[in-house]
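Now for chain A:
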Amino acid sequence: MSSIELKKVVKRYGAVDVVHGIDLEIAEGEFVVLLGPSGCGKTTTLRMIAGLEDVSDGELSIGNQVVNAVAPKDRGVAMVFQNYALYPHMTVRQNMEFALRPLRLARSETDRRINETAVLLGLDELLARRPSQLSGGQRQRVAMARALVRTPDVFLFDEPLSNLDAKLRTQVRLEIGKLHKRLGTTIVYVTHDQVEAMTLADKIVIMQDGHIEQTGSPQEVYTRPRNRFVATFIGSPAMNIVPATISDGKLVGDHVSVEIPERFKKRVQAGQKVEFGIRPTEISLLDGAEQATATARVEVTEYLGDEALLDLRIGSQELIAEVPANQCPAEDAEVRLRFNPEALHIFDAETGMSLENQAR
Partner candidate 1 sequence: MAYIRKRNRKIFLIFMMPAVLVLFGTTIYPMLYAGYLSFRSYDLAKLFVPRVYVGWANYREILSSSEFLHTLIVTFKLMAMTLSVQLVLGVGIALLVTQRLPGMGVARTLLLIPMMISPVIVGLVWLFLYFPELGYLNYFLSFLGLGPYAWITSTDWALWAIAIADIWQWTPFVMMGTAAALTNLSPEPFEAAKLDGNSPFDVFWRVTLPQIRPVLISLMFLRAIDAFKIYDIIFVLTKGGPGDTTEVLSMFIYRQSFTFWRMGVGAAASFVSLVIIVVLITLFFKSLNRDPHQA
Partner candidate 2 sequence: MKHFKTLVVAGAVSLVCGGLASAGEFDDVELKMLAIGDTSVTRLAPIVGEFEELTGAKVQIDQFPYPGLIDKIVIEASANTPSYQLMWVDSPWVGVLGESGALEDLTDLVKRDAAEINLDDIVPIQLQENTWQGRLLAFPASGMIWHQNYRKDLYEHPDEQAAFKAKYGYDLAPAQTWDQYIDIAEFFTRKAGDTLAGETLEKDFYGNAQAYSRVAGAITHDFFPIMRSFGGQYWDPETGLCAMDGEAALAAAEVMKKLVAFNPPDYLGLMWDIRTGYMERGETAQSSYWSVRTVRLTNPDEAVLPTIGEAGYAPSPTGDGNAQPTMTGALSFGINSKATEREKEAAWAFIKWGTSRDMMRRFANEGSGVSQFHKSILSDAGLQEKYPYYQVLLDTQENAQRRIFHPFYADVEEVFGVELNKYMAGETESAQEALTNACTKINTRLKVFPQDMRLRWIADPKAEIFN
């Protein structure tokens, strides 16, 4: 087990920087997920940790040792690739054996490790098969087994579930989670899927355009997004963003006016241009005479079983609300809305930064 530290790490291809000097600390045994849209630099960062890409600038340490110039094989890392990267002409056993070859273990030790790992991942019946004779989920497990059998200090996953169907994805996701709990190995896991990130991570690192936008626990990034990008990237359906101006202690937008929650009052000035965000679940429909935040027209309703999603229109603004299915109004109906003030986020219109007091 090892900790990992990135100090101002830069990856540059020619004149183009794809990772802009990121700082990141990963503690021993931590499960860290690098999350972001494609092209955000998360895979490049992972590959730098693996040693498959050189670090252009900055310092990368694994287990308190700077490894910028250390060969991949000497970093104590193992990686599970998106396409599994299995040797197609070898059986499951041979795949694992080949990974162990450089360790020059005794035959008995090799067999012991392979059998143990195979049992752990439920591959013991499949050892004689070739990858072409396995299902996607099984291949994924073989890829993990091959990484695992070497008992690495750091486990790297590069979008490991993206080639699986939805059901398998959930299943393998759980297995990875359980595996981490059992082994406690440091894991760096790259994905663009926030569900994977939320369910697996001890710590989520949200990246965009080669920058880290926010680092934190799943709760932190969900409840206290540092900026508009994180706010809208995390959570499904995405957080509603409404442009507004501060006026008379209120956030005033197009056909919408919200009382500024107490905690923000000292952080805004009259006339300031801001954007406020409200998650769909924090919008509720009013049927009594309470004071409504806004009135909206229901354009489309999507029935999800327990809940329903409402596509709402307030003036030129489109919003999504998630309400209990039994409250679902008819399409084209006029509804009155309430935004939960405690769940309100306010971002600076120019910088997109949250005006909330950040933990860090």
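We adopt the following convention: a residue touches a chain if its C-beta (ideal position, glycine included) is under 8 Å from a C-beta of that chain, and two chains touch if they have at least 3 such contacts; residues count from 1.
Criterion applied: all candidates are chains of the complex that A comes from, given by their letters.
What you are looking at is a predicted structure, and each value in this text was computed from that prediction instead of being measured.
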Given options 1 or 2, the chain of this complex that touches chain A: 1
Contact set on chain A toward candidate 1 in their complex: 50-52, 71-74, 77-79, 81-90, 98-99, 101-102, 130, 132-133, 146, 150
